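Missing here is one protein chain; the remaining ones are kept as they sit in the complex.
Let's look at subunit A:
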């Protein structure tokens, strides 16, 4: 096993890792706020809205992410009449699938965070004259986010690993390049390398969240 060989497969795999990382970043940046909006919708006093949000969360959490991805990438274009307008770039379609799915999970995590906030916090805010928006923005959100942080960290690590599902919708990413190299060169090394790259990404992520948890700690 030469060093040159390692370098030669590392280059395409790192390019594949780029897709992995871009998907991760896009998915996390969009699905966290979207998840929070869903949480608010679930708790809304407008009943149809709450019902819709609950149903959405139930469907997204109750079906496999792989099915959802296949549905968006390969299924939507098959719909009669409008299907031809639903052919989008596979990577974009996959991003959409991840965002829609993870928003549902984040919504559940944030709901838990909201439930953990003492009602005394709302009462104190009210008597101090804070509006509902101020209470949400300055009292509830910071505490909710801090309480939810360990669960958000956990979900983020899962997201990194779930990006490997891109393989199933034929978007070239880290695992795809590893698999290609294994088939071509008949060696297990690319799989090991892929594993190491995933581990490095999740390690960075874990360290980042640990740092954030320490920084935001208030108990």
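Going forward, a contact is a pair of C-beta atoms (placed from the backbone, for glycine too) under 8 Å apart; a residue touches a chain by one contact, two chains touch by 3 or more; residues count from 1.
FYI, contacts and distances are computed from a predicted model.
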{"item": "Hidden chain of the complex, named as in its UniProt record, picked from \"Polar amino acid ABC transporter ATP-binding protein\", \"Septum site-determining protein MinD\", \"Protocatechuate 3,4-dioxygenase subunit alpha\" or \"3-isopropylmalate dehydratase small subunit\"", "value": "\"Polar amino acid ABC transporter ATP-binding protein\""}
{"item": "Among A:30, A:52 or A:130, the residue in touch with the chain that has been omitted", "value": "A:130"}
{"item": "Contact with the hidden chain (one of A:10, A:40, A:88 or A:139)", "value": "A:139"}
{"item": "Touching residues on subunit A - with respect to the absent chain", "value": "118, 120-121, 123-124, 126-130, 134, 138-139, 142-143, 146, 216, 218-219"}
